[in-house]
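Entry: subunit A
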Amino acid sequence: MPETEIIVHDILIVGAGLAGSWAAMVAAKQGVQDVAVLSKIHPLRSHSGAAQGGIAGALNNVRPVAGGGPDGPLEQIPAGDAPIDSVDLHVFDTIKGSDWLGDQDAIEIMCREAIDVLYEYEHMGCVFSRTPDGRIAQRRFGGHSTPRANYAADWTGHVLLHTIHEQALRHKVKFYNEWYCMDLIIEDNVCRGVVAMDVLQGKIYTMRAKAVLFGTGGYGRAYKITSNAFANTGDGVAIAYNAGIPLMDMEFVQFHPTGLYKHGILMSEACRGEGGYLLNNKHERFMERYAKGKMELAPRDLVSRSEQQEIDEGRGVEADGQGIWLDLRHLGREKIMERLPQVRELAIDFVGVDPIDGLVPIQPTAHYSMGGIAADADGQVIADLAGTPVVGFYAAGEAACISVHGANRLGTNSLLDASVFGRRAGYAMARFVQNGAALQPVSGDPAQRSRARVQALLDNPGTELVEDVAQDLKTTMTNNCGIFRDEARLQQAMREIKVLQARFKNARTMDKSSRFNTDLLATLEADHMLTFSEVIVAGALARQESRGAHSRTDFPQRDDDRWLVHTMAHKNGADGPQLSFKPVTIDYDKYPPQERKY
Partner candidate 1 sequence: MSNPSTHPTATVRIQRFNPETDAKPHMQEFQVELKPGVTVLDALHEIKTHQDGSLTFRRSCRHAICGSCAMHVNGKNELVCNAPLKDRLDRNGRITIRPLPYLPIIKDLVVDRSSFWEQYLRVKPWLMPPADTPEKEFRMSPEEVAALNSAETCIMCGACYSSCQIVGLTKEYIGPHALLKAFLRVMDPRDAIPGARLADLDGADGVYRCRTIFNCIDACPKNLNPTLAIETLRKLAQKREAFEQARIERQKHLDEPIPAR
Partner candidate 2 sequence: MYTSSGFISFALRRLTGVALVVYLFMHLWVIGSVNAGPEAFDARLAFVQQPLFKLLEVALLAAVVYHAVDGIRIMVVHYTGITEYRKSMFYAVLAVSTLLVIAGGVPIIRFMLEG
Partner candidate 3 sequence: MRVFQMQRISAIALVVFLTIHMIVVHYPPFHIDFDQIIIRMADPLWKAIDIVFLFFVLVHALAGAWVVLTDVQRFSRLKRAFAGAAIVIGLIAFYYGTKTILAFQPPV
């Protein structure tokens, strides 16, 4: 094992997706000299790049053509004409989408700053699609009452990610690419740095910093059918939890209605935004039964549930009846080629269907993690219900729960969330450092702990394969903690997770070398998934209601009296998570809770 080596920076950011890169870029631009980012994969490989459909923001560039109906054509708003969209409307749609579980102050900040952030993206070189008069083009998206998804064809996340990474480079941010964060150093509620492994050499370092941000992304990999990348294993969430940081609202996992059948790979919501239909095996547009007003453009939780119900009631397609058809044929070749080129290629590559003339089999797919590390609107992580800050520790993006999505995220709001709060955290950290924050001492040798952990994994002579444990976890999460949940299934999931955690102790890492050991990484990731999955299940068990993406068949109603609260989960030794509940920030005059109907 290598000698103790210590790396020091002013600001250290873990994760180089939109959230992490924004924070780094902004901090550097604000004049902090020594900003470093570490990412377990090259920054441009981050999952933000996979986002397709768009990023929300009430720019008021586009409106529906009068009399065109809910999926009629759009036109640019002529200069001088009244705007149709507003920040307030965006706020309301988001709150309603969140099933009133979102913190309304944070939502307001997000929707207001959306406009700034979008123009900043544009000024930094992001190649958005355009209206004929040269403004940023917008399209419809589920749950939004106006077309406010700003897009770049169907590779929006890709251009945003590349743009922000380039700007971070321009402002001389230092990158540690292919470094894996393993631990968070927190003493006395003050963050002092992280422990990370240089994957190439297999060396483990203590990295000290005045401020640390986690922008480590989501945890959809805990499910079998998922749209998420291999990298989305929720490391940051698990690491923070293990370090005593509370996780919030973890039970809310979004299932996207249109994942490619069997693969889970996402067919962008833009498919429906552009007017695609969902059909069951009788070729009915079944959404008529579930959300007559919005049809396919109802929010994701609702559409996914509708699909699952069709499937469960025997109206699914494909051999095992687990699929639904996505019908884009009526959009015509030209529109598909112009607006959905990537989506078309995915369908051809993975299920062998060209949407121009064929029905694409799809199924709901685990997509987004509403929950995460509890933080305020500056990305400042909090330690308890009272909101006590964890000094020097920040979180943003999908890994964080600033609670703008509540119980269900609206499409295009998460690129926005990652951007707005990544940016705000960047400013906050710069202020923190420039106001004289000092490097805090670290007691002992935290890297040694991680080295021991790695050594133990490598030395484990176990008989289990890590992958088998991980697969079993995914299966139980999908079957027992998926779209529809109930007490019995959740109890089952909890039991199985305990068993799997025990089995993991007997799992062996096949690759014993130190150089670029991805087998070791997979083992650490499996460990992390076993950690936070327990929190998801615990939250889902506790929450005896149905709200947003959390749908309990044994408690089908929303219950504002008891459950209009955030779930906070603290690690409680080996006993699993300890839950407490935090009130939701609600402006009862402006946005009082209502029934959520589409």
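Note that a contact is a pair of C-beta atoms (placed from the backbone, for glycine too) under 8 Å apart; a residue touches a chain by one contact, two chains touch by 3 or more; residues count from 1.
Inclusion criterion for the candidates: all candidates are chains of the complex that A comes from, given by their letters.
As the structure is a computational prediction, the values presented were derived from the model and not from experiment.
Every option in 1, 2 or 3 comes from this complex, but the candidate touching subunit A is 1. Partner candidate 1 is touched in their complex by these residues of subunit A: 41-42, 44-47, 49-50, 59, 79, 118-119, 122-125, 127-136, 152-153, 155, 158-159, 162-163, 166-167, 169-170, 200, 229-231, 262-263, 265-266, 342, 345-346, 349-351, 465-467, 509-519, 522.
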